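Missing here: one protein chain of the complex. Every other protein chain is in place.
Per-chain numbering from 1; labels A and B assigned in written order.
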Amino acid sequence: MSDLKPEAFADYARRCWLVFGAVACTTFLMVGASYAPIGNRTVVIGLVLAAAVVNAGLVGAFLMHLLSERKTIYTVLAFTAVFFVGLMGLSIWAQFDHPKF
Amino acid sequence: MQAETQSAPHHTAHQAHPDDLGFWRTYVFSIDHKVIGVQYAITALTFLLFGFFLMLMMRWQIARPGEPIPIVGSLLAAVLGDVAANGVMSPDLYNSFGAMHGTIMVFLAIVPLAVGAFGNYLVPIQIGANDMAFPKLNMMSYQLYFLGGVIMLTSFFIPGGAAQAGWTSYSPLATSIPTDGQTFWLIGMVFLITSSLLGSVNIITTIIQLRAPGLTWMRLPFHVWAQFTASFLLLLAFPPLETAGILQLMDKLAGTSFFLPTGLAIGGKLADVSGGGSPLLWQHLFWFLAHPEVYVLILPAMGIIAEVIACNTRKPLWGYRSLVYSALMIGFISFLVWAHHMYLTGMGTKIATFFQTTTMIISIPSVIILTCLLISLWGGSIRFNTPMLFALAFLPMFGIGGLTGLPLGFSASDIHLHDTYYVIGHFHYVVAPGTIFALFAGIYFWFPKITGRHMSEYWGRVHFWGSLLFMNLIFMPMFIQGMAGMLRRMSDGAVQYSELRVEGVTGTLSSTIIGLNQFILWAAAGLLLAQIPFIINFFWSIRHGQKVASDNPWEATTLEWQTPTPPPHGNFLRPPQVYRGPYEYSVPGYPKDFVPQDQPPG
Partner (left out) sequence: MDIPYTVQPRPDTGVYNAKVGMWLFLASEVMLFGGLFSAYILLRVSAPPDTWPQGWLSVPLGTLNTLILALSAITTLMAWAACKARMFDRYKVYQGVTLLLALVFLSIKAYEYRDKLTHYTVTLKDGRIADGHLVSRDDTTVVLDGQFVESRAHLMNPKRHPAKHEEIRISMDEVKRLQNYGPAYNTFTALYFTMSGLHALHILGGMLVFAYLWGPGSRMWKTDPARFTNRVEIAGLFWHFVDLVWIFLFPVLYLT
């Protein structure tokens, strides 16, 4: 990336604060969702985690520049994601598939 | 370029160079990948020998339970005290030695030798780079590995001795043994894991970023691909074990119950823990690493074998692309098979089916690799030098190891075979006459590049035939013992379940099966003898071996042979440019039967 001009810097700063606003909003959304008057606990947890995923998505996409990364990085992360899901999914599936469960 | 590097070894000109830095920064705190590679090699070979000695003592105890160990028995009694009273190995000591044998062999010997030594020394040169991408990090990886090794060794001498719960360290057993050995083991492992992580980041970055101009992905030597895949396995499979290690450390030190179930009783008394933990959680996290780890043990070995075979058959590898894709496939699937080590944990049928399926699928790329290497021999003008002998022996040995894995991969047959000597036979065929033979091949093959001298061919052959014979004599009987139902990890060699102790009960082990323990003991002693020529040959040849006739004594094509001997700091006299694939042997229309990768077309 080339150098930033001072005007561009101010522009960039504004964008940063916008992202911060969005992150703060989803944080409050997360907290709010956890108090939602819904009887089913699983639904509440689902909502909270959905807000967390959005929040994390903002951090990844904008702060870590994942929106405009290179293929090399994407490839590494894609494999990592698969193995992450494999580790979590299969070990928990194994737990539920246990005859005594 | 060609003429220049071919003509004469550049000893004098380049040996003076490192001296500018002084002794410490040249040999101890070096950031040169070659020095670090050699450091890894020496340390790992020492651990390999040490791990072998541990097992020799254990084999004595198995074959002759309760008899003092000859030669070293009194020494053990003097150093370790009661656990080796009168030179007899106590069951506790047997457990310690067993756990440490596995740990040392896997984490301190084979992986550091395969990835640390061969990866470090060869990968940058084979891709035409002047060093690793992060030289200081590289030095740190070695130091962390060394420290981890020191911690593991220290644990032998603390009260209660080293860890006793096997290299797999299953909780709650590992947590409830009251001595500190396990704590040392865990701390040591954290060091070793961190070292591997830094090392793998370095190797992967180097391969992605520092390939010489013209060295496209499909022109990489297969060894580089193998190291690349193995490094990814280390990078992504080790962290969950680090997690598990931290959790077990918390169980040990902070009184948590991550792996301790509710109602756990130790020695007949209810344990004073909060409970609520899951022993299976440890097994999941452990095997999530440990299955990919077995491929970390085998992939670099396959890489080495591919190089040796291509060069010594004087023809291109058959199916280079298949080899590469198979290695990548192995890497990918190896993350999804781990629970085949857990069939006997009361696993449900759906998940067992899943893991049986993936396990069978992963054997396909292994077979493809073996087949490609085998077909590569067809029609070659084979040079039967020592490295090639080891490489040729690797093929059937790894074949036996892999094929005997299949019955273990099906839960129905594994129920009978699990935790018996059959499993020991299976994985040792893969790792000992498999991986270790490949590493020997690699050492004999690249020794001339590293030292400028050949190892003795005659003694190399003695080493080879001795090792091949005794390896098989040791491990083949284990299949028989295992199928007869003899369990592993028994400090009396399973005598307690044999007809020698319990008479008139059907299903006890016969005295023939128990008698094989004697046979294996002497075969193991023979294997020790067979290593002596290697050790002497290795050190003697560093100074007195026959000098290499040129920088490329095997007339090989890959870039490491196009450097001065030994390669100077920075490796290449000028930055290499690559024009062709890695195995252009016997290409029609060229004056010689090999075309180096950096030889311009025409």
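Everything below uses one rule, namely that contacts are C-beta pairs under 8 Å (C-beta built on N, C-alpha and C of every residue); 3 or more make two chains touch, one makes a residue touch a chain.
Model, not experiment: these values are computed from the prediction.
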What residue numbers in chain A mark contact with the hidden partner chain?
-> 1, 3-6, 8-9, 12-13, 16-17, 19-20, 23-24, 27-28, 30-31, 33-34, 44-45, 48-49, 51-52, 55-56, 59-60, 63-64, 70-73, 76-77, 79-81, 83-84, 87-88, 91-92, 95-96, 101
Could you please point out the chain B residues that touch the chain left off the display?
-> 129-131, 133-135, 137, 197, 200-202, 204-205, 208-210, 235-244, 246-247, 250, 254-258, 262, 273-274, 276-278, 281, 284-285, 288, 569-570
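The rule we apply is simple: only the chains that are shown with their structure count from here on.
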Centre to centre, by mean C-alpha position, how many angstrom separate chain A and chain B?
-> 38
Chain A touches which residues of chain B in the complex?
-> 208, 232, 236-237, 240, 278, 280-281, 284-285, 288, 332, 335-336, 339, 342, 346-351, 354
Residues of chain A touching chain B in their complex?
-> 72, 79-80, 82-83, 86-87, 90-91, 93-100
